[in-house]
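Shown here is a partial selection of chains from the complex, left in place.
Labels run A, B and C following the written order; every chain starts at residue 1.
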Amino acid sequence: MPYVNIKITDENVSAEDKKALIEGATQLLQDVLGKNPATTVVVIDEVNTDNWGIGGEQVTHRRQRGQ
Amino acid sequence: MPYVNIKITDENVSAEDKKALIEGATQLLQDVLGKNPATTVVVIDEVNTDNWGIGGEQVTHRRQRGQ
Amino acid sequence: MPYVNIKITDENVSAEDKKALIEGATQLLQDVLGKNPATTVVVIDEVNTDNWGIGGEQVTHRRQRGQ
């Protein structure tokens, strides 16, 4: 019954990548806590790099600096 | 003062549907807990079917299987 | 497959109230969008009135003012 929300920047994440995240997160909850995969929900949010900040700086700027 | 977040897949949800969700959720909080509708906030997130998983499977695939 | 998160202040919300919120939100998604109740998830967060602000003011203070 777990709910997992994964937030990442929207930098060319493929449908295959998302498939792997959904499978991996569902497996993790089963491995660690024995949760039934049938009712595990995973939602991936892709966030524009202008809208994500770390260290007080937009990711857009970090990318321009090569980070 | 409640805050309600509704996450659904982005499959042709109309503005009228969203209006009904907002009205219904606001009414529910008033009916059950007597919350003042004036300060009830409802936010609807529409999520791509590639980004939503249940049972370890992307909703995109479930739809292709007719589920 | 919807996911509904309801945030309310932790002011004597009974188990029966929570039951009614879960039933009502699940019904709303079925009524408006035809969503299957079996995979609708509802999570209720109860938040201390010190931790909730509206109008720049803690709810604790609003309650002391009779609001």
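By our rule, a contact is a pair of C-beta atoms (placed from the backbone, for glycine too) under 8 Å apart; a residue touches a chain by one contact, two chains touch by 3 or more.
Please read these numbers as outputs of a predicted model, since none were measured by experiment.
Complete-complex copy count for the single protein sequence, taken from this structure file and not limited to the 3 chains in place, is 6.
What we mean here is this: only the chains that are shown with their structure count from here on.
Centroid to centroid, with C-alpha atoms defining each point, chain B and chain C lie 14 Å apart. Computed centre separation for the pair chain A/chain C is 25 angstrom, with centres defined by C-alpha atoms.
Chain A and chain B have Cα centroids lying 20 Å from one another.
Across the assembly, chain B contributes residues 7, 52, 54 that each touch 2 or more other chains. Taken in their complex, chain A has these residues touching chain C: 1, 3, 39, 41, 43. Partner chain B is touched in their complex by these residues of chain C: 1-9, 13, 17, 20-21, 24-25, 28-29, 31-33, 35, 39, 52, 54, 59. Within the complex formed with chain A, the chain B residues making contact are 7, 45, 47, 50-58, 60.
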